[in-house]
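Removed: one protein chain of the complex. Kept in place: all other protein chains.
Right after this comes chain A.
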Amino acid sequence: MRAVLVYLLLAFALVTPAAAVQPDEVLPDAAQEARARELSKELRCMVCQNQSIDDSDAPLARDLRLLVRERIQDGDSDREVMDYLVARYGEFVLLRPTWHGANAILWLAPFAVLVAGGIGLFLAYRRRATPHGLRAATATEPLTPDEEARLRAALGDPAPSDSPADVTKV
């Protein structure tokens, strides 16, 4: 019914002020339409290959888009719309996996790699930094002017270098 109305509107207006995937799907209420768009981006077009219903041209995606809009117009909250779709189609429909159950593994895995890597590095560093290794290699106190002069003399380089940074960087 509503589609017919929208179509009639379309027939009279040369250009529809639409912001939906198909011009005839748009809701008259801009705020509701914006909510519908946001929800559509989180929902999978189940017959497509990895597309959201917002992006897809498939008829099923269109049906789902219309369904989302219908629920929104019936006064559902965003959460209720999503719950309704999950109840009907399963979690497969959600592009953003939920947090519960085994999915925590999914969400935490990258950061677990990061933390485990960090701990591993720390342990390796500790092991190698102890007795003689690192401390000896990096304990480079700045040279006293006297030492510096002796070093230059030893190197046979009478001119002071333009920057002490260069010496340490080499």
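Structural remarks
We adopt the following convention: contacts are C-beta pairs under 8 Å (C-beta built on N, C-alpha and C of every residue); 3 or more make two chains touch, one makes a residue touch a chain; residues count from 1.
In the analysis below, contacts and distances are computed from a predicted model.
Chain not shown in the complex: UniProt lists it as "Cytochrome c-type biogenesis protein CcmF", one of "YCII-related domain-containing protein", "Xanthine dehydrogenase YagT iron-sulfur-binding subunit", "Fluoride-specific ion channel FluC" or "Cytochrome c-type biogenesis protein CcmF". The hidden chain makes contact, of the residues A:Leu60, A:Leu114 or A:Leu151, with A:Leu114. Considering A:Asp29, A:Asp63, A:Glu91 or A:Glu147, the position touching the chain not shown turns out to be A:Glu91 (whole complex). Contact with the chain that does not appear here is found for just one residue of A:Ala31, A:Ala87 or A:Ala102, A:Ala102.
Within chain A, the residues in touch with the undisplayed chain are 7, 10-11, 14-24, 42, 44, 49-52, 55, 90-98, 102-103, 105-107, 109-111, 113-114, 117-118, 121, 125, 128-129, 133-134, 137-138, 140, 162-163, 165-166, 168-170.
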